[in-house]
Structure formats: C-alpha cells, structure tokens
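My questions will all concern the structure given below.
Chains shown are a subset, placed as in the full complex.
Think of it as A, B and C in the order they're written, each chain with its own count starting at 1.
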Amino acid sequence: MTERPTVTTLAPAVSVRGAVVNYGDAAVIRGVDLEVARGETVALLGPSGSGKTTLLYAIAGFLPLVDGEILLDGRLASSSTSSTAPEQRPLAMVFQHYGLWPHLDAIDTVAYPLRRAGRTRSAARAEAAELLDQLHIGHLAARRPAELSGGEQQRVGLARALARHPSVYLLDEPTAHLDTVLKTGLQTELAARMHADGAAAIHATHDVDEALAVADRVVLLRDGGVVQVDKPRDVYARPVDEWAAGLTGPAAFIVGSVEAAGADGADGPGRYLVRPDWVRFGGSLPATVEDVRYRGTHTDYRLSTTLGPLVLREPGPARFRVGEQTDCRVERVWRMPTSR
Amino acid sequence: MADRDVLAWTRRLLPPAALAVAAGLLVVVPLTVLARTALEQGLDVLLDAVGAASPAILASVWTSLAASALALLIGTGVAVLTERTDVPGRRGLRLAMLLAFIVPGYVAAMGWLSAYGPGGFLDDTLGLAAPALLGPLGVVVVMGVEASPIVYLIVVAGLATRAEPDLERAARASGAGPTETFRTITLPLLRPVIAGAGAIAFVLSVTSFGVPAVLGIPAGFSTMTTSIYRDLAFSSDPGSFASGVGLAVVLAVGAALLIVLTDRLMERRRTERSGAFSGPSGHIGTAPRGSVEHADGGSPRRWRALAAGTVAWLLVTLVVILPLLGLLVTALARAPGLAPLPSNWTLDNFREVLNAHTWEALANSVVLATGAAIGVIVLAGLAVLARRGHGAGLTGGLLGLTFALPGSTLAVAVLLAYGAALRDTLAIILIAYLAKFWALGYRPLAAGLDAIPADSYRAARMSGAGAWVTARTITLPLLRPMIVAGGLIVFMFGIHEVTMSSLLYGPGSSTLAVVVLNLQQYGDNGLTAALALILAVIVAVASLPLLGRTGVLGRVGWRR
Amino acid sequence: TLAQDASSPPVTPVDGEVALYTSVTQDTIDAVLAALSDVHPDLHVEVFRAPTGELDARIATEQRIGGVGADVLWLTDPLSVQRYQADGLLAPLAAEVAAAVPEGFRGDTFVGTRLLDLVLVAGEDVSPQPVSWADLADPAYAGRAAIPDPGFAGSALAALGYLATADGYGMDFYQSLKDNGTVVVASPVDVLTGVAEGNYDIGITLDKLARDAIEKGSPIELVWPEPGAIAVFSPAAVVASSDDLAAAQALQAFLVSPEGQAAIASTGWQPVREDVAWPATGPVVSPDWSALYGNQQRLLEEYDAIFGG
C-alpha cells in the first residue's frame, strides 16, 4: 500500500545518525539512527516517556545534540558542535500541546507561517481560512485558543503546520484529541501532500492502530533507543522481542514445540508469539473460555488451552460465555528471536 | 459542627474584610480628608488654580509620556538581553540596572549634570558637554532612565512567569527568526506586564519633583510638581495651601483615570494562557542556557550577541555608570569647580556622612522599607485576588489614586487623617508608604495573573481547596517572580523615599532620605553624592547573590 | 544702637521639653543645641527639620488637626512667619528678646537669629570683576550670569523683593537681566556650582557658600556688591499654644543670646547681634519684609511675566 514516489536519487529528507540528547546529565535519546525518505511517513511508536517528543525537538533544532548528527535534505542541520536555526530548517511541527499563541486568533495563527514566508497579510489570511475550513473550523477563525475546545485547538495547530508547506512534517501525537472522522480526513490530506510535494513525515504516537494505519515504516522507540524498524505488518507480525510484541498489540506466548498445532511459522521448540487474530474457533485444540470482552467491532476471548493461555479476537458480539468449553486452532505463530 | 461552620465563615470572610478595611484606611479616608481640604476655598478657586496651572500640567503629561516610553524601551530591552540571550556580561548589566534604581531622582539628576552638564567632568576631561540636559529633553531623559529599572524588574519577572517555551518554538518552526519571534510572540504576550510597568513609570514621572527641579528650572521649564511647590512654598495667601492640595488631587485623579483607561483596554486584550504548560524547559529555540552555544549555529549568532551586548553596555555606561561617576567626582571633590584630579580629592564628604545620625536613619529606613515591602505585597496580593471577582477596574483606579498623588500631598492627607493619634511615629510613615506603594505591588501582580491558565485554579478547587486556599497555594506561588519584583521595587522606594518621610518624621523616626535632604538644602552636593554612593554600594553588595546565572528573578521563578 | 553689652548677666537654667520646627541648616542646629546644653542642661529640644515647603505644609496640616506640635519655630526667611503671625499662631515677643537685635531684624512675634547674605560670586579669572548688583546686566556677562529662582528659593525671593523696589533697579532691571541672557537656576547652590565650574561668569549666591568653597579651593571670587549684600534674617518665634511657654521662650532667648549667636557664627552664618565676633564684611541692605509679605504673589507674577516661569 505504500505509495512512495521514486525519489531514490535524492538525499533522504531526514537522516538521524547516532543522535544523543540529554536533559541535564541524563541521556534521554541514546544513539538513535533514523532515515526518512521523501514522500515517506515514518511512525515513531513508543510508550509514554520513551523520548518521542525529545527526538522531534532535536530534529527541529530546539535541543542540542550531545553526539551524532542530523541531516535534513542531505544537509547537516545539527551536530554536537553546530546547529542550523530552527526557522532555517525545512520543517513544520505539530506540537503535542499545540503551542498555540494565546494572543492570536485561529486565523492569524495559521497565517503566521505564511506571513513569515513573505505572503501579504490578505493572501496569508485567505490561505489560512481555507486551511481552517479544510479542518472544519472555518467558523472559529476569530477565536483565540482559550475559547476553543481541545480538539479545535489541536486542529489550529495542525493547520499552522500545514500552512508552512515544508519538506518534512514533525507530528507529535497530532490526533490525540481528534475523533475518527477528523483523523481520517487529516490522514488523507497528509497523504495527498506527501504525494504532491514529496514531503516526508515523522508521526510520533503511542497508539498502535494509528501507527500501523498511517505509516510506511514504524520505528519502535524504548527508553530513547530504537528497538525495531519495520513495515507495519512486520512490526505486528514479526516483533524482535517480547517488549516490542507487547507494544504493538495484544500478545500471548507459548513455549515449546507448536508443530503439532499445525500453525504457519512453527519451527521446532522455542518461544512463540500468538496474536489474537491468529487464533480461530473450531479446530482440534480444546479451550476453556476464561474471560470475554466485547469491544464494539470485535470481541476478545481469553482462553486456557493445553498450549497455555491464548487470546482470540473475532469480529462481532460475543458467541461464548465465561466457563464454556470449546475448540480452537492456532493458524499462525511467530518464533521469537532468541537473543537481543 | 457549628464551630467549624463559624471557623469556615471567618476564614472565608477574613481576607475580603481585611482588604476592605485596608482600602478604607489607606485610600478612602485620606482621600476624603484631602478632598475636603481642597474644597475649603470653594470649587471656583480650585478650578481657577487648575486653569492657571494648565500649561504646567500639559508639560508634566508630555514629558511623563515621553519618559515612560523611554523607560519602557530601556527596561524591556535590557530585560530581554539579560534574561533571554547570551550576551556577555549579563550579570554586570543586571547590577547596573539595580544601581540606577537606588539613586534617588534628584541625586541622579545631579549626577547627570556633573557628568554631562557644562563644566561636568566629561567637559573638563574631553570637552564633551550636553547643554540640552538642562530643559525638557534632559528632564525626559533622566526621568526615563530613572524609571527604567522598575520596568526592567517587572519585565524580567514577567518573562519568568510567562515562560512558555513551546510558544516561541512554534514561532521558530513557523519560520520566524529570533528577533521576529520576539516581536510577534514574546512581546505581545508580555503586553499586560509592559502596560503595568508603563503605568507605573508614567505616574512616577508625573509625580517626580527632583528631576524637573534640578534640570527644568534652570531652563525656565516648569512642570506640575515644581509649580505646585512654588505655589505652596512662597505664598502669603492662606488659601494657597488648599489650592495646592486641590491641584495635586486633580493631578492624581487625572492619572488614575488614565490608568483605568489602560486597564480597560488591557482587559479586552487579555491573553490568558490556555491548555497545558507546555514544552520542556530550557532556552527557547536554542540550547539550554549554559550549554555550548548551539542551536542557532556558530558565529553569526555569536556576533549578534556580541553586538547586542556592546550596545547594551554602551547604553548602560552612558545612562548609569557615567552619572554615577559624576556623583563620585562630586563626592570626592574638595570644592566645586576644581579639576577632577586626585590632588583635589578628599574623603571628607564620606567621613562626614557616616555619622551616628546616618546609621540611625538607615536603620529606620530599612525597617520602614521592609515593612512597606511586606505590607504592600500582602495588600497587593489581597487586591489581586479580589480582582478576579468584581470591581477589578475600581481597585486598580483606587490604588492608582493614592499612587499618583504627589508624595507631599499624600503625606498631608495621612497627617490630616491620622496625625492626631500617630504623629511623629514610624507607624504614620508606614501608613503613607503603604498607601503610596500599594499600586507598585498591585500592578505587576495583576499583570502576572494573565499567565496562569484558568485550569490551574479549577484543578485546585477540584482538589478540595477553597478560593483563598487556592490563592495561597496556587495563585501566589505562581506569581512569585512578580511578588519578588514588586517587593524589591517597594523596598528600594522605601529606602530612598524623601518627600513623605520628610514631612512626617518626628524625633527618632527620621529616615535616610531625610538625612540626605537635610544635608542638601543649602548644603553640599558633595555630601549628598557621598551618601547616595554609599547607599548604592550597600545595595550592590546586598544584591550580589541575586545576580547569578539564573538572573535577578530567574531563581524565584517556578521553572528550574 | 545695640543695648546690651557682651557680658550679660548669667541666665538661670530652665528645664523642660521643647519641640523645635526648623528649616535652618543641620550643622547650625547641631552647633546651637550643643551650646544650649551648657546654658540650659535640662532643656531638651526635639528637632523637626524640613525644607521650607514641607515645613509649611506640615504646619498648615497640623493647624487643621487641632494644633501645631511645635513650641518654637525657627525658619529660614521672614515670609511664612508673618502668615503664622497673622493666623494668631505666635506668642508676642518678650521685651528683652526684642531688645537683643536691631530693629530691622524682628517683628511683633518673631526675632531674627542670623543673616543669610546674598552676594555676587564671580569666576577667578573673570574680568572685569563686578562691583554692584547692576553689573549683572552688564553686556560683558551676556548669557553668562546666573540667578536663583525666586519661585524656588526663599533667599532669591528676598533678592527680588529688594531689587524690585530699590532705587535705580525695579522690575525694569529684571527685564534688562532677561535681555542680557541671564540664566535662572534653582538655588544659590546651583549658582555657586555653575560659576565654580565655569558655566557662568558671575551670579547671585550666599556669602557663606562662597566663603566655604573658596576656603576649599574653588576658583571663584566673592564680590560684596554695592550698595550692600541683601540680608535675609532667619526668624525664631514661640508658638502661643505651647505647653511649656517658659521653656520655649528660653530657647528663643538663647538663640539671640551671645552664646547662641556665637554658636551660629561658628557655623559660618552672620549673627544678627553686632556684639558677637564676626569678620568685617560689608554693609547689608534689606527688603521691606512687611511690604514684601502679601505682595509675593504679585511680584512672582511680574517676574514670571518677564522670565516665563
């Protein structure tokens, strides 16, 4: 599904090499390598406190590198001794807490980067108005941040970033306060821009579904270090360790040999990951239903089997009750790599 | 249960009641008495007096407007340099601003004269003199410089409370350079603070007597304060006292109206912070302060900082250091008119100044200034908290009234109101100080409120804190930089206040400024200069710990 | 014309508490009080010293709140004291006190204690040196003469009072000063400093200030102008409502006693008594104080009309 324009001859939009960032004496980013090609969206997926915001700030030039370097469009932007001013970097950023200016109303906020780019006041405001409309807040153009709801504020912050037409978007949990409809709309708009301008995006999020949905590649961040870089489906299906498996979705582990279960990916004795959608009802494995959780579009069952506890996910409402006996089969497994 | 109810009620009602009582005693009563005195001769006489004084009023207003504009320029500029940039010598700049503060207006004017005046030491040594110093230009410049430390302190505190690094980062990420970010984001966010500082600078200039007396009169340029003085001092007319008072009241009412007007304007333009306090702390858009010069890239930035630093130092040298040097030369000179050569210098002035009298007066001044600083902060805190309810404009205006009264008139008012019981005591001086300086504490505090998002209060209420507990545990701590700035300003004013204490003191309650004044009349500029310098040294030494890397107010801010 | 000889009979010591409101210079007060303790060891004086303007305001205020707190007033010039006299604030002068000083230096309720002599001062190397008041208008000093502001300093008002009515002067003289580019500064101190620093060639200042500066080496000359220095006497008066009239009168009497006068002279001010040692200076002239009182406003207005105050 990735739609990367062929820009391989060009330098990557972003390349981060061995970046180290400290707060005080504590290293918060510890030697991160990251490359983002033009037109590519990379999701930065990590739990709270893993360093997503810090890494984005370093790329934007707000925080100095203690070691390593950051190149933007092939040119050195940050190293441990030099740094290009943030405004001279080809970036736009959506801040986790929006970073809205209390004294400017929505339209002037969005017009701000346009004015800085030399647009006249009226031209800037006209374009800003369009962007606000696109995010369904055109009618709030004259409001200041204190008069807007959380999601409305976030959209103003988004519109401001879109207004800059940069070559790289740094998006720090840009949809945390948006509903599904708005989220989808935004993703579409961003995809269009990547396509049209060859812009790249780094999209920081703690939400697996979002990461898997938006990204061409996913970077897993843990305690300031990169744990895994992969395509969304591989991040989900082929995690490098248990922590990565847990972060990217519900996970059950079985130890031993699962050849007998006849699952795809079984390969001798070892430790196996089983995702809930890899287990189906019906089959030869007797199972007792331990817990049932209805989650709207799907139901999660916790089963106890001879292989160990498993989780099974199925669309639709619950079909079994707690305590019921039934059978299931494991269709697929992933053998966890042994070292790391 | 009933006991607890009563207790709760008392706790809830005590602060507003205290505020009402204080406002009544410090503002309403003295003003009422004054108004009665002013109308002794009837309204016609008063109106005639106002009519006759109108050229002087006009002169006062325009010089004060110009002076406060200058003060805003200098104060804000230096504040930004010392707090938001890496210019070399920031500590020195901070110290210089404090020094400019401690020298009372009339002494400063003297210092300017002996530095730049015809026959000043620059004239003697380099042949440089600025004859325009005598006249409106000099009055404006010296009053402006005099008021700039106050603006400086308030803006520094404002920068500390308004530290929202993400807002400036967002501007940088939108393509604005540091200067443009400052102009379009930082400055507008400080607008209420700057307006508050401007109001103070304006009123100080309007009520300034020393500077126009020293620099205006020789050029035949008189302002409101000097002409009130003329009317009061040399009139055989028994009504002149009343009309002098009347003029002063008119002046105060005018200034207070101006303040209310700006308040109104600001109220509409409130820029309350919304949402979370965002973004990691640290130097905005650049490296955290103290680390390697980073994010703005190597040399251009360094050059810019160097250039800005040079300009700032040049300015400070011109407006602070040279006048102080002028004072030093005056203080050291054996007699006026001698060439500034070591052979003509003596320490006699210093020796004479440091007598037992001075020490006693210094002790009184410190006690009064400390009392005033603490009292004003408490009162200002109360007023600011009450402001969140109703009558915001009223409070600001009321406090503006007593602030804008010339010191001598306010002293008369306090003496009229409380003299029968309290005359000759330190207490009556303290009352006058509180009435006069209340606004000095109130303004910065009120301006600081803007930087606090409403959710901060709501979160406290939701945690079970009542309105006043919220004030104590949340609002006031968040205003801490403003509180310190306000307290410092009041303290400094208390130390060199002249007019009110010279009218109100009694046996054992003379203040340092009274001693200075007593030396000065017919006396000796040398002695005055010496005393002012000693004061400056004391203040400089005492404030050294405040000058660290984090800045005068940085360390009391809530950002580490 | 002086009645007393220098060795007046010893005074009986008076004890009591006296509040003194004064605007005379601090060192003079200090010297007088030191001498007082030799004569009246148990007469305690509490001093409130303030510049003329503030002192006036304080007294006016205290009149409105039930009485002036002072027992004795000792002021710089004999203007506001006449208003207090008119208000009935002051006790009549005791005969022996009145007798101690020459006629021109006292009133019904107040007595002069010292003289502030207004003189001319000129730069050391200014030539020609002036000789009379009229020389202020000499074109030789065009734009280089300085006078203190009569709206600001009491002594300057005295000069105006004298010159405005003196033979051959009058307001026309002030007009000619104006035409000659004379500079008005705030006070005699500023005149002195300005002349010493070479900003002005000549100016009106106080005798004592000039002498002090010359003694310390200032490059100036003191000129005792013709027809004489303009003398301003500093009046002392007893407040009628005083709790301790005897003590108050004792203090007033002391100020004009030989001991008190000697103390005053020791601080450099000319005593009013002629029997107290004082270096030969020159003749003094005085404005008509009672005529001046009541006319200040008009005089200042006329002055302002010329100098545009």
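Criterion: contacts are C-beta pairs under 8 Å (C-beta built on N, C-alpha and C of every residue); 3 or more make two chains touch, one makes a residue touch a chain.
On a predicted model such as this, the values are computed, not experimentally measured, just so you know.
Per the structure file, chain copy numbers for the whole complex are A x2, B x1, C x1.
Everything below uses one rule, namely that only the chains that are shown with their structure count from here on.
Rounded to whole angstrom, the centroid-to-centroid distance between chain A and chain C, based on C-alpha atoms, equals 89 Å.
Centre to centre, using the average C-alpha position, chain A and chain B are separated by 52 Å. Once the centre of each chain is set as its mean CA position, chain B and chain C turn out to be 37 Å apart.
On chain B, the positions that touch chain A within their shared complex are 166-167, 169-178, 180, 184-185, 188-189, 191, 269, 271-276, 278-280, 282, 284-288, 291-292, 294-298, 301, 454. Residue ranges on chain C touching chain B, taken from their complex, read 23, 25-26, 46-54, 56-58, 60-62, 64-66, 69, 79, 82-83, 86-87, 149-152, 154, 157, 183-190, 192-199, 206, 209, 212-220, 293-297, 300, 307-309. Within the complex formed with chain C, the chain B residues making contact are 37, 117-120, 213-214, 217-218, 220, 222, 226-227, 229-230, 232-238, 241, 244, 334-338, 344, 408, 411-412, 415-416, 419-420, 423-424, 499, 502-503, 505-507, 514, 517-519, 521-523, 525.
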